[in-house]
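One structure coming up, written as structure tokens, with questions to follow.
Shown here: the complex without one of its protein chains, the others still in place.
After this line comes chain A, so read on.
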Amino acid sequence: MSTQAAGSSSGGSGDGGATRRNSRKPKYSKFTQQELPACKPILTPKWVISVFVLVGIIFVPIGLVSLRASKKVVEIVDRYDDACVPDNMTDKLAYIQNSTIPKTCTRTLKVPKDMKSPIFVYYQLDNFYQNHRRYVKSRSDKQLRDASKANDTSTCDPESTINGVAIVPCGLIAWSTFNDTYVLVHNSKNLTVDKKDISWKSDREHKFGSDVFPKNFQKGALIGGKALDPNKPLSEQEDLIVWMRTAALPTFRKLYGRIHVDLKENDTITVTLENNYNTYSFGGKKKLVLSTSTWLGGKNDFLGLAYLSVGGLCFFLAFAFTLLYLIKPRKLGDNNYLSWNRSPAGR
């Protein structure tokens, strides 16, 4: 308000001068005089306490809803990497690298609660650095997308060519695609695992070409992971597409497929799996995960709890500030602490 008053008074004089010609007098405007209408937020007790309360009021319900959503998710996690190695094999690495040993393994899962379809089947890897810079970089987006760019493998080292012939898809990521397989049996009936549309739509349609076919893949001295059907275009190789979306953290899940059957509490599911993928050399865990989802996604207590704690903290702060305000009202007049007031003689 005060600034407005000052502005209007000088505004008057400004108008008078504007009639003079060739004057170097600055033109008056609220902008140039820095008197634009503005809000000046001050942390008054009223304001601070209401902000805290408001944040609390918004955050606690969000927290509760999120937590409830998370609690509704039913999740079965089964770690099988150790269990699937026969007891007589002490060297797990030798076991997994020996292709002559059959790798089939059977696991039994118990459904703890009713699970509504769709139920998502994930595999989870631990201690796997898909986010390692060397790994992330080792791909060729051009090649994946465009059949004519098959030789564009310069970024794919060391999995770019075999004997001078380009690998499609090239690079470490594609080469190391996860290759364990799961067959789920429920009530002695095979559960169909729907592997369609498990990848991102944008990936299928724009990043992986429908006319690009695997070539020369997994033909090197060292076999990495899954081999691809050379007759299927990359855009339909959804396991590969899922795998090639590199994970952010060393512990990650990737979608294996969906089950469109509801499961009842205490049902048992028998999983027959091919334990092909080598996580033994770097001590990584492998887990099979069956999970339902809600609007918030999978099981995620953290988000709800975080909302609750931040909201709660705000309530607490609001309370604390109110209390402080009541006990020790702020004293405006006390400016003796100002250091330049201590020596009146002008230093």
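Definition applied: contacts are C-beta pairs under 8 Å (C-beta built on N, C-alpha and C of every residue); 3 or more make two chains touch, one makes a residue touch a chain; residues count from 1.
Methods note: contacts and distances are computed from a predicted model.
Trainee: The hidden chain: which UniProt name fits, "Phospholipid-transporting ATPase", "GPI-anchor transamidase", "Pyruvate dehydrogenase E1 component subunit beta" or "AP-1 complex subunit gamma"?
Mentor: Checked against "Phospholipid-transporting ATPase", "GPI-anchor transamidase", "Pyruvate dehydrogenase E1 component subunit beta" or "AP-1 complex subunit gamma": the hidden chain maps to "Phospholipid-transporting ATPase".
Trainee: Which residues does chain A use to touch the chain missing from this display?
Mentor: The missing chain touches chain A at positions 1-3, 6, 10, 13-14, 17, 23-28, 32-45, 48, 51, 55, 59, 62, 66, 93, 118, 120, 122, 124, 128-129, 131-136, 141-142, 145, 157-159, 172, 175-176, 198, 200-202, 206-207, 222, 224-225, 245-255, 258, 278, 281-282, 291, 293-300, 302-303, 306-307, 310, 313-314, 317, 321, 324-325, 328, 330, 332-333, 335, 338-341, 344-347.
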